[in-house]
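A single protein chain has been removed from this complex, and every other one stays in its place.
This part shows chain A:
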Amino acid sequence: MASAPSKLYADDVSLVVVLLDTNPFFWSSSSLSFLQFLSHVLSFLNSILTLNQLNQVVVIATGYNSCDYIFDSSLDLKRSLENGRMPVMCSSLLQKLEEFSFKDEQLSKEEPEGRIKCSLLSGSLSMALCYIQRVFRSGALHPHPRILCLQGSPDGPEQYVAIMNAIFSAQRSVVPIDSCYMGAQNSAFLQQASYITGGVHHKPQNLDGLFQYLMTIFAADLHSRSFLHLPKPVGVDFRASCFCHKNTIDMGYICSVCLSIFCKHHKKCSTCGSVFGQAQSEAASASDKKRKTPET
């Protein structure tokens, strides 16, 4: 049902959904301040809108406690015709962003701190995909959508299933997820997201030149990409981590009922409660070369 409809629009018209990481815990520790980051991003968004007058930009803020739409060029451009284009776009975005971070901060006061300071990437990714489906529904004439994650916070392990669901849904509707990661260690989620959906993943070496990276790598429309030499994915790690100890493993045991991953042989599946014990003896008689007795 989520297949991409035929594309009659000119092939260089893009819809870029930008997911902006506003996690205060990350930005307070980053070498690039949030204000500098915003000025890079605003110039980048302006450039995309000027590359083609049909281009469209949507910005979703990925906060620590919530996510929300903060800018949609298809709504704001109508107003901007009255009083000069660029300043209106920036001011409306900044105003919405301020409201958003205020609300986001208020939510966090109710909660004890601790744990990994990740932002809610799964939420903003899901919202972006819903928005893109609406664009697909709008008829045969629509811009080519893509998602750009500007992320700095570390991965949140509890979001794994949700992010993977979003990635597969994006893959099915042929929406590439580009990612630009500004944090310390590289993000395994975003590497996988870009690899699976055919997007570009990049981790800039020098954050002072962020605008340059954004322009050269992420500004080109999907059609022009085939003519460019973009960064190739290097060493995406597809190894799994076991559910029992969260270790990354080369070989492991999978529960045949729920596909939980374990590093050692267990008697009972901790996820779905299936009992494995008696199966071993019974199955040994079957002609099954794949079954292994537990290695201790």
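In the analysis below, a contact is a pair of C-beta atoms (placed from the backbone, for glycine too) under 8 Å apart; a residue touches a chain by one contact, two chains touch by 3 or more; residues count from 1.
Note that contacts and distances are computed from a predicted model.
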item	value
Chain not present in the shown complex, as UniProt names it (candidates "General transcription factor IIH subunit", "Queuine tRNA-ribosyltransferase catalytic subunit 1", "Large ribosomal subunit protein uL18m" or "Exosome complex component RRP45")	"General transcription factor IIH subunit"
Which residue of A:Q56, A:S122 or A:S179 touches the chain not shown here	A:S122
Listed residues A:L141, A:L228 or A:C272, member touching the removed chain	A:C272
Selected residue (touches chain absent from view) among A:A140, A:A184 or A:V236	A:V236
Touching residues (missing chain, whole complex) on chain A	1-2, 64-69, 72, 107, 111, 120, 122-124, 126-127, 129-131, 133-134, 137, 158-162, 164-169, 172-173, 192, 196, 234-241, 249-259, 261-262, 265-266, 269, 271-276, 279-280, 282-283, 286-292, 294
